[in-house]
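Every protein chain of the complex appears in place save one, which is left out.
Per-chain residue numbering starts at 1, and chain names A, B and C are given in the order in which the chains are listed.
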């Protein structure tokens, strides 16, 4: 049977299917459940310096092609987070997602995460619907560069930079983030939902993030563009619902993937389904390990012949 | 029965459902068919200065949430176009879409279109997959401003500016285009499709444009953002498949809409279905004309109370 | 979101209302809706009647429930769902144990399957939807048994084959603690936690990694016993842990 283990930066992972930030990861109990049910690793909900209640409900809206959300970065704040994870048994399999409004906040958060015994952070440089943080920070290449330099300079954390697809030039942003150990592509697309009978917006915050099957073609393009230019380690995310979707990301250069919205359709069996489908695909297509297909469609000339 | 007539710039239209550029509008016969089957107006395929064969097939790929295409701006060139439309009976209901690589090309095209007896152009500032034209031009606010100033200065054409959603700041782009008579929002999203068994791209050009139901939430956000800031006339386009979709765009400020990919699902009856649904909606919700719902969700305060 | 129109709103007591609405919703007893009206938040609400037309019964806690209580016949009302699992079908002798608005959820069941109903409230004025022969407990003794509904029920526990429970977390906790492990009845408990999504993705309702909205809301007593967090702490809107002060809900 083909091996589906993988590696992101210095992190070796049993399997490449990770839990995305913001879905079923507000409580340590659910993070543990994902790991038990087959996730290779899990990313936490994005944590900030202080407690945030997020937006009023409605914070999600299911649509035909996916999901709209504006949860509003609700989180208990870093100190409560650290307290909750004091005795957590699997810290090496947890990637702590952090968000901040400036270099200093990111710096505080990263140091605290490291002290608390974690060794990986995912930087949320891309949440599209909260003022002053997320993509408002992450669309500024200089700030992105500074934040990453600061964290890499003062901690020994592995740093994953989660970038926004809502930009004119994603590759330029990726280059600004090149000191990161890996890129996570993509966060949600800025979007709106409308209710035609109440004539109100679907989300209390009006603007939200769009995830699920409908954003997959954009996510694939992001992975392709960035991998082609940087050949760095990439975690693909955006609309992955089946093992076939996952294979598409690997072929374009992702070494691991994250799943979020797919929980609505597949729930926890998503991990075993993707892992099994992937391993069967590798076997039947004659590959012995996942690595053999990573980026094959992008490596020079591989797509000639169309 | 509620009136569904509308107006874009100085153009009064019997009904607000238009044919989008690039779908069933390569031949004058099909443009005429759309008008006969109930389109309020029809936009032509984008026309350039010289003949272009476009990309090799495959140029389209159907996916679960819509369509990927990279037709490659195939068109017979402006002279052949003008020749074909010499005796066309409904020039006032045709909007000629034009694309070019610089101010001069747009200028040549616009003058020729006017000489040929048309009075409206849609500027394709947004095709996401052809080098040197479309969004490569349309992402540069200064160039956009110049192109529009040139055309408005030297012709009496109504100018519709079709903008790209693949940008960090759509509102800035819209402001650069403010001399246009209307905005058309949105063109396709840059995207990629992958075939996992051949391990080839779905489109011969690799990168293509994503349209259909999956892009509607992004199109709605674009219309909302631009209408809120500019209150200008907007033609909404992107993923409209049902009359309910159309209503969503009107509530956010669009005064007319275009349909493209929906033909795959609904074919020509799309016009009568949307027109009927719209008129029934207005009646049953107690509005006497389309105008009564245009932008109501954006006008100040209308979304308070969530 | 779906929408439907209010058929009627009936006032049950000083702050409890039943809203019947016009919709061909297909739900089973124990399921809930995520409900929204302009001016409010989106809130979870059990169906107190799953026949057609269906109904909800609610107490006016805050802005949303107040906004709902102000609707008139013919007004629109918006919802998603029904969500959550449902109470299993009983056989043999049946009891229902309701604390506070927990009776709303159990009511849909009581309408379908006869059984002995035990209802608890703070005081007489808080009672609602009372049927003939209901066993009532009030904290202040203003109606029925003086004490908690748990204390009223416990001596009778041995009589039943199926027991359905819905009420405040501290009440349920007390019930579980006081019931012996050797009780013969099958006991099903509908839990309530803060809910934001209702469809199992936001994690705000989870107890030990188990989502009340999607894995529940109804669990058997052993599942609840295994939740070490149950009755100990809940979470606020930020996800922060807040310990229960004993007796407070």
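Rule of thumb we're sticking to: a residue touches a chain if its C-beta (ideal position, glycine included) is under 8 Å from a C-beta of that chain, and two chains touch if they have at least 3 such contacts.
The structure presented is a predicted model; accordingly, all values stated were derived computationally and were not measured.
Undergrad: Touching the hidden chain in the complete assembly: which of B:2, B:43 or B:71 does that?
TA: Residue touching the chain left out of view: B:71.
Undergrad: Given the contact definition stated above, which residue among B:30, B:168, B:230 or B:272 touches the chain not shown here?
TA: Only one of B:30, B:168, B:230 or B:272 touches the chain omitted from view, namely B:30.
Undergrad: Among B:56, B:102, B:231 or B:284, which residue is in touch with the absent chain?
TA: Touches the omitted chain: B:56.
Undergrad: Determine which one of B:65, B:188 or B:261 touches the chain that has been left out.
TA: If we include the chain that is not displayed, B:261 is the one touching it.
Undergrad: Can you list where subunit B touches the absent chain?
TA: For subunit B, the residues touching the absent chain are 23-27, 29-33, 45, 51-54, 56-62, 67, 71, 74-77, 80, 84, 195, 197-198, 200, 202, 204, 260-261, 263-264, 267.
One rule holds for everything that comes next: only the chains that are shown with their structure count from here on.
Undergrad: Measuring from the mean of all protein Cα atoms shown, which chain centre lies nearest?
TA: A
Undergrad: What's the chain with its C-alpha centre farthest out from subunit C?
TA: B
Undergrad: Once you find the CA centre of subunit B and the CA centre of subunit C, what distance in Å lies between them?
TA: 51
Undergrad: Counting only residues that touch at least 2 other chains, which ones in subunit A make the list?
TA: Subunit A, residues with two or more chain partners: 56, 58, 197, 200, 204.
Undergrad: Two-or-more-chain contact residues of subunit C, please, as numbers and ranges.
TA: Those would be 38.
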